[in-house]
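Worksheet: the structure to be examined is printed underneath.
Complex shown without one protein chain; remaining protein chains in place.
Labels run A and B following the written order; every chain starts at residue 1.
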Amino acid sequence: MAAQTAWEFKEGALPEGGKFELSPQGSGELQQIAGRPTTYWSDAIRRIRRNRLAVVGFWIIIALLFVAVVGPMVSPYSYEDQDLENTFQSPTLRHPFGTDQLGRDQMTRVMYGSRISLAVGIVCAALNFLIGVTYGGIAAYFGGRVDDIMMRIVDILYGIPTLIIVILLTVLFKDKGVSPLVNVFIAIGLTYWLPMARIVRGEILSLKEREFALAAKTIGAPNNRILFRHLIPNAMGPIIVTVTLEIPSAIFTEAFLSYIGLGVSAPVASWGVLASDGTEAIRSFPYLVLFPALAISLTMFAFNFLGDGLRDALDPRLRQ
Amino acid sequence: MDTILKVEHLKKYFAVNVGGPFTRQMASLKAVDDVSFDVGRGETVGLVGETGCGKTTVGRTIVGLYKPTAGAITYCDQNLCVLTNEAMRKVRSKLQMIFQDPYASLNPRMTVGNIIGEPMDIFSIGTLAERRERVQELLRTVGLNPEHANRFPHEFSGGQRQRIGIARALAMNPEFIIADEPISALDVSIQAQIVNMLEDLQQNLGLTYLFIAHDLAMVKHISDRVIVLYLGKVVEVDESKDIYRHPLHPYTKALLSAVPIPDPRIEMQRQRIVLKGDLPSPVNPPSGCHFRTRCPIAQPICAEQQPELRDMGSGHMVSCHFVS
Partner (left out) sequence: MNEDNVLMRIQGLTTNFHTYAGVVHAVDDLSLTVPKDSVVGIVGESGSGKSVTMMSVMRLIPSPPGRIEGGNVWFDGAALGMPDRTEKEGPNKGMVDLLGLPADAMMKVRGRHIGMIFQDPMVSLNPVLTIGLQMTESMVVHGLATKEEAWKRAVDMLALVGIPNPEERMRDYPHQYSGGMRQRVMIAMALSCSPELVIADEPTTSLDVTVQAQILELMKELKAKLKSSIIIISHDLSIVAGMADKVVVMYAGRVLEEADVYDLYEKPGHPYTMGLMKSVPRLDAENRERLVPIEGSPPDLLSPPAGCKFAPRCKYAMNICREQEPPLVMVGEGHRARCFLHHPAAPAVIGFVKVD
């Protein structure tokens, strides 16, 4: 290596003297930050957009919502209108999904069924947020005895299968004029917040030891503020993922209960009821079971794809 | 100098499971074991020691994050240990803490403005506009651009986040700040910025600091007095300018000799006192003098008798049998 590397200048020649005068940028200036503002959520949305399946799932759910709300309104048929001259029609232009044993338009009934499924989904999500998050949050935040007792209750409820609850409720409310749909809601209400409570508890247990929670205490924040302003917002990622994955499971439970005759029953059209009716005629008229079954599977896939996508997008360990 | 904080015979034991993952066998971990010291108004007291010797625990117990197992903490003639939660919350506004990890100590879901303004929000001080005004003023005080008030913490660098943490601590006009390793997570070139800022704030606002650190050179620089902790006990207390020149306790000597000096002429020749082994577990500390398992001059008596913290004159306290 040479003793002294030659000074190379962009213009080739030595720059004029003025370039070599000291002119430091003012010190003592306020510090700036570079870059555009980004938030956790904008980051997450960017990441989920890159996940094709999740995007597809998202749009399927939007389409389902749209169909559920608008479909039955614009359909020329109602879900209970019988047309005994046109029973068991194969799919045609007038009846794209065909008609059933009473000549009811199957497409209208499937669309109506999506309302019930979505109602189940919404109830499940709401209970998850209201009971599950609060319950798990309180158990974890106060810890110790409170936690022990609250979580034992969860363990006990966990042990009771949904099916048993529904059967008990059916027996209990028999001939009391209570809609069977209410039974299903109560059963789902009693069981579906449990996993959420456990997940939130786990999250809060680790979050509450983080320094920002301690910092909130040192500035005198009361307990409810620490729990609801500091801890739960930081557990939002896992909470949303859990809800997204719980909803299809609740929808499926309703369909299953209706299928085996413990949920809603005819003429109310739930996907489970439709599938059950269709199964009876599966040999001669397979399309009757095909469409409700398709609707159920599509919903399952859509929520699960979205849920998986959200899990990847919201997982703090995967953040770059 | 009047005393602003007095800690007397403070003990903090944690119940920990020592039985492994499948069996439950509780033992008490003596994180802080009979620590006494006082801090004068306007003074900076440094608290040093290795990881796990109880520095953070002392700090957190003082601000009321932990309930002491025994002992008294007197702040401005008020015994903090007997206060109700409500009364404690009030005192806390005068007694603030700066945390070690600038990445974990700010809520990632809140804007910087909300983080700094939260104490005022909690105690409903001023109108919304006044609070916003104060947040901007605080941001300027800690050398940040007030326009960044609605950005989120992750957009700032480590040093800038630590400034935000300091602004939050200053929001309620505190008198006493416990700084728990405020610079050890920062880059060398940024550490000096923060230390200088803390010194300026002390000058301008008349603050008192308890400065926790494991970097002796920095502690010596910033503090007036230094307390050396080992396994939850005070082993030496002295003026910071004297402790480097005349350390008395063998642990202090070893700590000082472990600090590297940025000068190859000194560093290459230096004869270090290298301590053997690691810090013993605070669950069952050695009998007698806790330091005896690593002490280069330990004698049989050290295993039997616990040395007292003795005053060697002009406030220089040492706990060792063989110091005179």
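Convention: a contact is a pair of C-beta atoms (placed from the backbone, for glycine too) under 8 Å apart; a residue touches a chain by one contact, two chains touch by 3 or more.
Since the model is a prediction, treat every value here as computed from it, not as a measurement.
Note that of B:59, B:159 or B:307, the residue touching the chain absent from this view is B:159. The chain not shown here is touched by just one of B:72, B:91 or B:217, and that residue is B:217.
The chain not shown here is touched by just one of B:76, B:125, B:259 or B:323, and that residue is B:259. Residue-wise, the contact with the chain that is not shown comes from B:189, picked out of B:84, B:189 or B:204. Within subunit A, the residues in touch with the undisplayed chain are 1-5, 7-10, 14-15, 17-25, 27-29, 31, 34-35, 46, 320. Against the chain not displayed here, subunit B makes contact via residues 50-51, 157, 159-160, 187-193, 195-196, 199, 214-218, 220-221, 241, 244, 254-268, 270, 272, 274-275, 278-279.
In this section, only the chains that are shown with their structure count from here on.
Distance between subunit A and subunit B, defined via averaged C-alpha coordinates, is recorded as 45 Å.
Interface residues of subunit A, counted against subunit B in their complex, comprise 30-33, 35, 37-40, 210-212, 214-222, 225, 229-230, 233-234, 236. Note for the complex: subunit B touches subunit A at residues 60, 63-65, 89-90, 92-93, 96-97, 99-101, 104-110, 118-119, 122-123, 140, 143-146, 148, 150-152, 154-157, 160, 163, 165, 168, 171-172.
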